[in-house]
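Here it is, the structure, as structure tokens.
Only one protein chain is missing; all other protein chains are in place.
Chains: A and B, in written order; residue numbering restarts at 1 for each.
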Amino acid sequence: MEKKRQWLILAMLGILCIVVPPFMGTYAVHVLILVMMWITMALGWDILGGKTGQISFGHAIFFGLGAYGGGLLFLHWNITPWWGMAAGPVLAIIVGIPIGLVCFRLRGPYFALAMLALNEIIAIVFTNLDTLTNGATGIDCARTWGAEKLPYYYIALVIAAFAIFVTYRIQNSKYGYYFVSIREDQDAAEALGIPTTRYKIYAMIPSAGITGLAGALYMNYISSIYPETVFALEAISIFMILAVLIGGAGSLWGPVLGGAIFAGLDEILRATIGPISFLVFAVIAVLIIMFMPDGIIGSWPKVRAYLRRRKLTTGSEG
Amino acid sequence: MAYLDINGVVRKFGGLTAVNGITLAIEKGAIFGLIGPNGSGKTTLFNCINNYYPPHSGDIVFKGKSLKGISSHEICKLGIGRTFQIVKPLRRMTVLDNVMSGAFLRKNSLNEARDKALESLDFCELTHRKDMLAKDLPIADKKRMEISRSLATEPELLLLDETAAGLNPREIDGAMKLIRKIQDTGITCLVVEHVMKFVMGISDRIMCINFGREIAKGKPEEIANHPEVIKAYLGEEYAKGQ
Partner (left out) sequence: MALFGQTFITGVLMGGIYAIIAIGMTLVMGVMKIINLAHGALMMVGMYICLVLFEHAGLHPYVALIPTMIALFIIGYLLQKYSIGRVSGVETIIPESQVLLTLALGLAITEVIRVIFTSNYQIIHPALTGEYWHLAGMTIEIPYLIGFVIATIFVALLHFFLARTDLGQSVIATSQDKDAAVYMGINAERITNFTFGLGTALAAAGGVILMPLFYLYPHVWHPYLMKAFVITILGGMGSTVGALSGGLILGLAESFGSTYWGPQWGEVIGFIIFLLILLFLPGGLKRIIGR
């Protein structure tokens, strides 16, 4: 019964996402595109970070490579950046596997730091290898649909749905169970016959690929990329973690909710309170980590129990 | 050739030789007890068997196959399961999910793994706990869950590290029953234990080690009265007084 209701809500949400946007203003559709992009990124990060417990402070590497995959094709051979939708994720995965092979030897904070350093190295390399990447000038390409936003929205929606589907399939398979086992206790996982390093690589592949896909979307939608924006440590790598954290790591709907709230809130705050929007945002992040460390989805049972208790006490008083 | 053959295994940590040339053979279907005072090298020997700490010399042969250079997870695949002295539950997974993570070693689909896990939980009488988070279990059930999780990997040899430690007398009786039940299914057990009642009650043969060396080997009643064993546990003075 519960399950049926969940599917119903899901189906209704899906239909809303398809039917409503044509009736919305350009700006609202723009925000929705960013929401879908951030949902995709949060899901991508969460496969490696939330489920497998390998906290990456450098996922902008894969976002940036996803963007540059199409960008480089366009720059050197004038191929439409839409091919980047395939080339970007593939490039991200090709780079992700050796990074994993080297860095998965490190545990906990050391892995996080290594990813952070790699993020910086790759950003500097892309800025300075002028002949290959066009350096800090970045890459510009024409937008297929000009100022029209709806087609981009539907592509973003399909990509986000694809990321949700992949995560759902992972969670309900041997891979999902093995990933979480590795997060919870690596030694116990080994003793259960789980080849932990190999499965971390298995987690890296969809994680890098999905993040790269979001990058490829960004390339096509924004139509100009610079190393400092797509490989940004703060605005991409770290915000990805915060987005997951707000929603709740390790679940399916946590990153979805987190990505949506993150991108939506970011835009709304910027539109309403302008210059102090980011401060408010950072304070919200601090409060969430302090008081809801497992995010909205993860802390929901606790919150619900607390509310129920309050209801009971006020009920008995009345 | 015995089922599990341990030949002169040595493992050092810096200047300390934790296991110093242990040799033992276990027959198929037996329960073999390994006892010894704290720090005598019992758990290290376990860690050598599943190559968590590779032995520095000596050889371990399981069903005629040397385990040298085989990684921990492959050893599990070969059919050697283990539990931990300090329990290692997958804390934020439910009990069922814990056991399913073990079951996936030999089952590939979700439903098969779930069935296998439920069967294993039923065997260990933990079905009523299946939806609890592993971290919320009381210690006795955590230990049971570890056994259940190991059984779900369908081992032929089970290494049990201090299953009875921290349990009350009633729980110890329950654990003994469970291990006999495991033996009845044809699984060979190597048991490291401190609780004498437990290890004397279930083992077919026992070896006592101290400072990484064998000091006695034999049937439970022989070990219980062995002067060296009494000396190791209760001290020289007590042994003299006997």
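Please note the rule applied: a residue touches a chain if its C-beta (ideal position, glycine included) is under 8 Å from a C-beta of that chain, and two chains touch if they have at least 3 such contacts.
Here the structure is a predicted model, which means the values were calculated and not measured.
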Sole contact to the chain not displayed, among A:67, A:87 or A:114:
A:114
Touch criterion as defined above, residue of A:11, A:132 or A:276 at the omitted chain:
A:276
Which of A:36, A:170 or A:238 sits in contact with the chain that's absent?
A:238
Which of these, B:63, B:77, B:91 or B:194, touches the one chain of the complex that we don't see?
B:91
What does the interface between subunit A and the hidden chain look like in terms of residue numbers?
49-50, 53, 55, 102, 105-106, 108-110, 112-114, 116-118, 120-121, 124-125, 127-128, 183, 233-234, 238, 241-242, 244-245, 248-250, 275-276, 278-279, 282-283, 285-286, 289-290, 293-295, 298
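Going forward, only the chains that are shown with their structure count from here on.
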Measuring from the mean C-alpha position of subunit A to the mean C-alpha position of subunit B, what distance in angstrom results?
43
Residues on subunit A engaged by subunit B in the complex (per definition of touch)
172-174, 177-178, 180-181, 184-185, 187-196
Parts of subunit B lying in touch with subunit A, wherever the complex brings them together
50, 52, 71-74, 76-77, 81-82, 84, 88-93, 97, 100-102, 104-105, 108, 110, 113, 149-150, 153
